[in-house]
Each structure stands twice: as structure tokens, then as C-alpha cells.
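With one protein chain removed, the remaining protein chains of the complex are shown where they sit.
Right, subunit A next:
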């Protein structure tokens, strides 16, 4: 049955080359923890991706309840945390997942760095990787404000002060992020929500696609 459906689609769209391209690539011995346990260091990148997927899915469920305005943001998070079935788990996954992404990404960066895997011909993939790192930090920073509790508000104020310290363009950056040159309030919350939910995830997906395409094109770096 499944084969018949596959054949039916394949006849019309010729999906076999596409599918074989995804499925057929070799995993060399030196990156396979089944053969060398120390190869577990090669898991960090995949785990970063895994937690990122968890972040996207849990975040999608969070937006079913979250309301990005200063009157209801905290109330909606409180309701989600205490009243909604499994709300505490979903929010917990998003909250702890944010830390875990940073940890896994950091370990992945260190693995690539200490193995010198960023050297020719993989310079571009390293640069894309560092950009992903920055986007992730941005996601962490903007997501921290969204519950609109005390620590969120005051940490964001400090963060915006740091951004403001940039020479020449500092005040403009702060106004762009906060929606006002002084007040951290209603505008800031909606802007951070938009940045956290649309702008940065969009950039992240594009960068990750580039990251993975380059890995497939070049293959994993050889053993040291």
C-alpha cells in the first residue's frame, strides 16, 4: 500500500533522487560512537539541533496561551504554569531547553575549535555557525523578557543599557529594540515578542539550512 502510494507520487514528481540524496551518505568510523566511544563529542551538534526542534515545538504550544501585552503577559504565563494541563511541562521544556541549547552549542563550538575542523575548506560553515551562536544568544535575551516578571524587566533594562553603550549607533539600537529611547514598556514587550517569534527564528532556520547543506556538500572533517 505504502509502496503503491510512493510509486504513484514518484511517477509524477520523480522524488527518488531527492530521497536517495537525503538517505545516502556515509557515516565514517571516526565519528561513530558505536565504534569509538570518544566519538560522543560528535553528538553535540546533533543534540543542539534536537533541542532546537524541541524549542520550536514547545514555543509553538506556548503561543497558544501567551499574550504579548504588559497587562496580560504575566497573567497568561501564570495561568499556563498553574492551571493549564501539562502547561508546566511545556513551559519547563522551553525554559530549560533554552539553557540546554546554549550548553550543547557551546560544547559543539569547542569540539569544532579544538579539532581545527574550521580550517580550509570549511571556513564558511564556521562563520555560519558563529552567526547561529549569536542568533541563539539573541533568542535567549529576547525570550527572557516575555514572562514580564521582575527579573525579566530588570535584566532587559540592563541589557538595553549595554546595547546603548555602543559608540555612535548605541542609542539608535536601543530605540529600535525597545520602541522608545527611555521607556522599557508595552512597546518593548511587543517588539521583543516579534523578534523572538518571527525575526530570529526566521534567521535561524535560514542559517541552519545553510549549515546543513554545507556539511552534506563537504562531509565531516577527517580524523585528526
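As a working rule, a contact is a pair of C-beta atoms (placed from the backbone, for glycine too) under 8 Å apart; a residue touches a chain by one contact, two chains touch by 3 or more; residues count from 1.
Operating definition for what follows: contacts and distances are computed from a predicted model.
> Quick one: the chain not pictured, UniProt calls it what, "Menaquinol:cytochrome c reductase cytochrome c subunit", "Amino-acid import ATP-binding protein YxeO", "proton-translocating NAD(P)(+) transhydrogenase" or "Glycerol-3-phosphate ABC transporter permease"?
"Menaquinol:cytochrome c reductase cytochrome c subunit"
> List the subunit A residues touching the unshown chain?
Contact residues on subunit A toward the absent chain are 10-14, 16-17, 19-20, 22-30, 32-35, 43, 46-47, 50-51, 54, 70, 74-75, 77-78, 81, 88-89, 91-100, 102, 109-110, 113-120, 122-123, 126-127, 130-131, 133-134, 137, 140-141, 144, 147-155, 157-159, 162, 165-167, 184-185, 221, 224.
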